[in-house]
Structure formats: structure tokens, C-alpha cells
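Apart from one protein chain that is not included, each protein chain of the complex appears where it belongs.
Up next, chain A:
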Amino acid sequence: MNASLAPVREVWAQRARARSRTDLLYLLYLAGLTAVVLGLPALIWAGRLLARPDVLALLGREEAVPAVVALALAVAATLVGLGGVRGPALLPPFFTATLASGPLPRGVVLRRPFARALLLPLSAAVLPSALVAATLLAAGKAGPDSATSLVLAGIGLGLLWGGAWCAGQLLRRTGRRLAVLLLGLAAACTALTALLAGGEPREPSGRVAAGPAEGVVGGLSAVPGGAWAAGLVVSGAVVVVLCTTLLGRLRGTELAAQAARWEAATTAASTTDLAGAAGAFRAVPTAARGLAAIGPGPLVLLYARRDAVAWLRTPDRCAGGALGALLGAAALGGAVLLQGPAAWALLVLGALLLRAGAGAFVDGIRHGVHTLGAPPLLGQRAATQLLLHAVAPLLLLAVLGALGGFAAVLVGGGGAGADPVLLPVATAAVVLAARVWEAAKGTMPLSLATPIPTPQGDLSVLVMLAWQADSVIAPLLGAALLLLVLPLGPAALLGAAAATVAVLVLLTRGRLQDLQA
């Protein structure tokens, strides 16, 4: 049988709501125009804004290059892991069952979704590299050649990341775990190299001194241009071509499972149920079945032990969560040691990583909320369950926060006292309270969808986005508040953390009451 995609495409193009060729061309024109008219000026503006001594000092440090390599390897490891859950070559369930499981070569069918998905890692790599290039250009630390090389390197890296993502989808569980481990180790070793190369001047406060921008000659600004960037692009292209030829080896069962999961998640997300969408990707337990989750002792211990054993039953997720929380805490500790935009960028990154990591340890809290509205089964009310389920993650996140902060102190060479340790620990408490608040979130109130007509369009979408993002915004604001009060001393820091947690507890109480009503 000589099946071809052409008739399928023809049928698909004849749908009532199909995009015509003109529509597609217009879309491309619009995207190109937006990039030139809005994107480019925004990039130049951001570059000028960031071309300040402290940022340039960071970019110019010797360890900037190994740090970027370590970050790239860590992202690649994450993408390999992600490929096992949601790979880049994926079609909706209907097309997976018809096209990808039909007479057509699977590799040919999956080529287009793979190419589309590549845009994601490409954007994630190109945008930061373009921003660095714009910053160095604005400061006069790099010429157009070097800037172009940086952008080309971003393209190459994006393609390599796409390859890593696809590899994660192609590999079986053991191979995938091994790849993640190897890439993670490579990232850790490279990061260690970067750290050992450190040893920067400090201010009396312990913060890393910005240093004169004029003295910046090394780091990213001194990377030789041309050949290395071209090498990255060629490597990326080869990897992508190789992945494309291997798409036909993707297993049908895996594709069907990923497609069903993705559709469930997107359906939940389209109904503004982002928690449900995230839940579709939560791993089911696979290990430690024999470990006793229930043991003797008071209720606090009963719940804490149950939660801790439950974490071990999804080891990949648990390890990923712990690593995320640890890196987040280290970034928060680093934010104490730095100044200016770099400090705030690390704070945002740290809070987001800590929040993401904490997500792996709050299933007990989520379950406590789910018992609302059902006939009582457990001996404690939902609110009491939440408190009891919060004990184990609080302890774990506090320990991870302290460890991450301590790592930041080690890297920074000391000098800022215990502040780099205190900030992540206090932020961990805020993050956990925000997670509990998030778990108690119900469906979006319809009143938020009321149109807000303005000359610029309907602004109700902003209100809805704010409602959706509140559990992300809360830890960010909390971390920012804590960083601001940190100079006032540990008592002020702990007081601010306690006040923030108290506010979130009150908000959670309100949500629980709403859910019960």
C-alpha cells in the first residue's frame, strides 16, 4: 500500500474552519511585522536598560561562560525528562489513533508537530542570547559580529535543546533516567568549575561588588565569535535531522498516552482549571510500595510519615522537586549577595524554582482539599488535614532552603552573615502557604469574565490572568518583600514571613469556606 499524506492534507484543508493559504501567509506576515516593529525595539530598549555596571560586571566575569554551559546542560536534562511526559512530536489523540497509527509512516506524520514544537526551545534559547547581545552592544562591549555570534549560538542551543526533548520522548524509562543523570552530572561539574573559578571582589556588606564596567574584558563579551557559534548551529541542525529520522521509532502506546494526557491538560486549562491541567501530568506512584506509610504515633507524625513515604513513591518527581527547591534556595541566597537587576532576576528565578519544586511535596494538601464536599471519611476536618499535611513539606522545604542558602554562602565566600540562609528558609514558608492557598482554589468566579471594554480591547482577560497567576505572584511578592526587609535584621525578616503566611492562611480559610458553601 502506497499511502500518502497529501490526500489527508487535502481533506483537512477542506474543513469549514480550515485556514486558507492566504490566512497562513497573513499570519506569517503579522508575526514577522510584530517581531520587527515591536520585538526588535523592545530588545534594544531592554539592552540599553541592562547596560549598567553591575550587569556588565556579571557578564564579564570569567565564570560566566561555564555558568551558561552548566545552565544549558541543566535545561537539556530537564527537557530529556520532559520528553517522557510530553514529547515534542505529538498529535491530538484523534490523529494519533488515525494518522500516527495508520498506514502512513509515523515519522512523516510526526514531522510537522515536531517542527512546530521546536519553536519553543528555539525561543527559549534565542531570546536570552539576543538580550545579552543587545546589552553588550549597547555598552559597546561587543561589536555586531560578536552579537550575531551570540544569537547564532542561541539558535544552535535551541536546536540542541529540541534534540534533547525529542531524545527524552524516544528513550525508554531507564535510558531516559540515565541521560538525565549524565546531563545533570555534567551540569553540576561545569557549575563547580565556574564556582571554583570565582573569587570576586566584595563590598563591606558582603555583596558582590559591581566593579567598573570599563574593566570588563572577559566572560561572555570575550567569547571568540564565528566558528564556535557556527559549530553550535551545525551540531544543532545535525541533531534535529537525526531526531527527525528517528521519529518513526516512537512507540504507539506512549504516543497515545501522552496525547490523551496532553488533551486532558489542555481541556482543563481551557476551562481555566490550571490546577487540573497540572494534575494531568502528575506522576502516578511506581516505587516503594513496600514502605509502610502508616505508623504509630500522634496525628502529626501519622500525617507527616504518610506524606514522606508518598513522596518516595514517585522518585523521579520527588528528586526533581527537591533539586528544583534546592536550586531555587541557592538562587535566593545568591540574590542576597548580588545587587541591582541581577539580584532581582535571581530572586524571581529562585522563588519560581522553589515554588515549582514545592509542587512535588504537597499532594497530601491537595488530597485534603479534595475531601471537601465528599462525605467525611477521615477523622479530621479538611482545614485540620491541611495543617497536618503541611508539617512534612514545611520541614523538608526549610531544610532544602537552608542547604541551598548555605551553598550560596559557600559560593559567595561568606561575608553576608546568615542572610543568604535565612531568606530561602523564610521564603520556603511563604511558598508553602501559597501552595496551600493554591490547592484550595475553586473554579474561577464568573464575575471575573465580565467584559471590560476599553479602546484597546476587552481587558477582562487581564483580570482572569491575574486570578490564574495569583499563586505564582504571591510567592514572588513574598520573596521580594522578604528581600526588602532583610537589611532590617533577622527579626524583621521572620516577622514579615510570619505576617505573609498569616495573610495567606486567612485567604485559604476564605477559599475553604467558599468551597464548602
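The rule is simple: contacts are C-beta pairs under 8 Å (C-beta built on N, C-alpha and C of every residue); 3 or more make two chains touch, one makes a residue touch a chain; residues count from 1.
Note that contacts and distances are computed from a predicted model.
**Student:** What protein name does the UniProt record of the undisplayed chain give, "mRNA 3'-end processing factor", "Succinate dehydrogenase / fumarate reductase iron-sulfur subunit", "ABC transporter ATP-binding protein" or "Cytochrome b"?
**Tutor:** Its UniProt record gives the name "ABC transporter ATP-binding protein".
**Student:** For the chain that's not shown, point to the residue among A:314, A:339, A:427 or A:471 touching it.
**Tutor:** In the full complex, the listed residue that touches the missing chain is A:314.
**Student:** Of A:285, A:340, A:442 or A:495, which one is in contact with the hidden chain?
**Tutor:** A:285
**Student:** Which one, A:69, A:299 or A:492, makes contact with the chain that was left out?
**Tutor:** From the options A:69, A:299 or A:492, the contact with the absent chain belongs to A:299.
**Student:** What does the interface between chain A and the hidden chain look like in terms of residue numbers?
**Tutor:** Missing-chain contacts on chain A: residues 282, 284-285, 289-290, 292-297, 299, 302, 306, 310, 313-314, 363-364, 367, 370-371, 373-381, 516.
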